[in-house]
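Only one protein chain is missing from this complex, and each of the others stays in its spot.
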Amino acid sequence: MWTWFYKLASPPYVYGVAAALMPWFLGFAAIAIGYGLIGGLVFAPPDYQQGDAFRIIYVHVPSAWMSEFVYTTMAVAGAIALIWRIKVGFAVAGASAPIGASFTLLALVTGSMWGKPMWGTYWAWDPRLTSELILLFLYVGVMSLRSAFEDPARGDRAAALLAIVGAVNIPIIHYSVVWWNSLHQAATVAKLGKPSIEGSMLWPLLSMFVGFMLFHGAVLCLRLQGEVLNRERQSAWVREAINS
Amino acid sequence: MATAPDGLAVEQVHVWRGDRHVLQGVSIDVHPRELVHISGPNGSGKTTLLRVISGLLRPEQGSVRWQGQSIVRSRTQYQAALAYAAHEPALKGDLTALENMRFAVGLKRRTSASELQAALDRTGAGGCADLPARVLSAGQRRRVSLARVLAMRASVWLLDEPYANLDAAGSAVVSQMLQDHVRDGGLALVVAHRDLSLDCAVRRLELKP
Partner (left out) sequence: MSVGAWEAFFLVILREMRLSFRRPEQLLQPLVFFLIVTTLFPLGLNLQLSLLRDMAPGVLWVAALLSSLLSLDSLFKGDADDGTLEQLTLSGQSLTVIVAAKTVAHWLVTGIALVVVSPVVGTALGIPTSAFATMMLSLALGTLTLSWLGAIGAGLTIGVRRGNVLLSLIVLPLAMPLLIFGAGATDRAMSGTSVAGALYFLAALCVFTCTLAPFAATAALRITVE
């Protein structure tokens, strides 16, 4: 069973699979996001309180979910790579970090755009947005640590460990931010996310989520190919792959 | 069943530094009462090899075994039997020579101040015992670090350039130390640029760049 596992994790195999899967992910992502956007922006009725401003959730909520999902992927890939010394795990973690940071940034920007009409200001220290901001700091830390070492192998392992430590901390950070918010802010302010939602609003949202997931898959495959090629640039199969 | 192998066995050790292949399959067996002189031009991986054998550096391929067991597996026992002196003397400038000895040797075995002082006397650094290491000369620091090796009473010595910064008297002390160690059943791997002229058998391991 283990030989099968290691074969699955061998760089040429991963490179091939990533190359083969990429177009499929991209195609289905286009369909799901297309349906979600049309359904969400055109057909869903405006919210009775928030009007059309609520429509930003079709981008904001999926990207907020993705930001945490990608962080988890990164930490798990790093843990696998550290524990079983499977180098492709480092490539996955390295490819994931910028994607996750982009989703986090997208969630932050869309969140504060929503905040302007709702709170009258772009930033009101909403607990979800604050957690999201700290998550962005964690991503930046992991990426800076990876690039700080002259020996890339060392940078990979250090970044993987930091990602794991961060993953353990994320629930604690989230809980403490919620506690802090309940202490300092009256509960009357509208909070982002988790509205009770009607079907015609919900289906496009789920479709957007699936679409974002597939899009992430496509970008991950693309970046993973680059990472694997760069890491394996000394080996024979890379020269063959490039020359063919 | 054959008797358990004693001594160190280095098997097919490969180390890369980035894209540079520093150690290309180095193998050597060292038994008690043997002394190996590791030589080679700068950049040939002498220090790297010593760090691999000490366990500080994990090779990408190959293994180091001590008494038949991988040194990763038997880390504690191996380290208890090991004295490693790096090229830099590894002294804390703010601690006296004796305190430096005490905190380094004290983690390996219980010692007394008089025993540490005796080791310092033997390498000719007895007068520096109560001086902070930062005021010592390079040669005196070398002597303190050699005294630390002595006081550890280890059976495996890994010495990186033990003759560096030493005058004629100091070099004689190192040679005497090595001879006594080998005669008493220890083994040693020594990185040195000069020829070792010792009264015991010296094997030579020449590394190519």
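Labels A and B are assigned to the chains in the order they are written; within every chain, residues are numbered from 1.
Just so it is clear, a residue touches a chain if its C-beta (ideal position, glycine included) is under 8 Å from a C-beta of that chain, and two chains touch if they have at least 3 such contacts.
Predicted, not measured: the structure shown is a model, and the values here were computed from it.
Under the touch definition stated at the start, the shown chains contacted by the missing one in the entire complex are A, B. Remark: the omitted chain is touched by one listed residue; of B:R17, B:R109 or B:R194 this is B:R109. When the full complex is taken into account, the listed residue touching the unshown chain is A:L162, out of A:V59, A:L106 or A:L162.
Within the complete assembly, B:A90 is the residue of B:A90, B:A118 or B:L131 that touches the hidden chain.
Subunit A meets the missing chain through residues 82, 134, 137-138, 140-142, 144-145, 148-151, 154, 157-158, 161-162, 164-166, 168-169, 172-173, 175-177, 179-180, 183.
Annotation for subunit B: contacts to the undisplayed chain at residues 54-58, 76, 79-80, 82, 84, 86, 88-95, 99, 103-104, 106-110.
By definition in this document, only the chains that are shown with their structure count from here on.
If you average the Cα atoms of subunit A and of subunit B, the two centres end up 49 Å apart.
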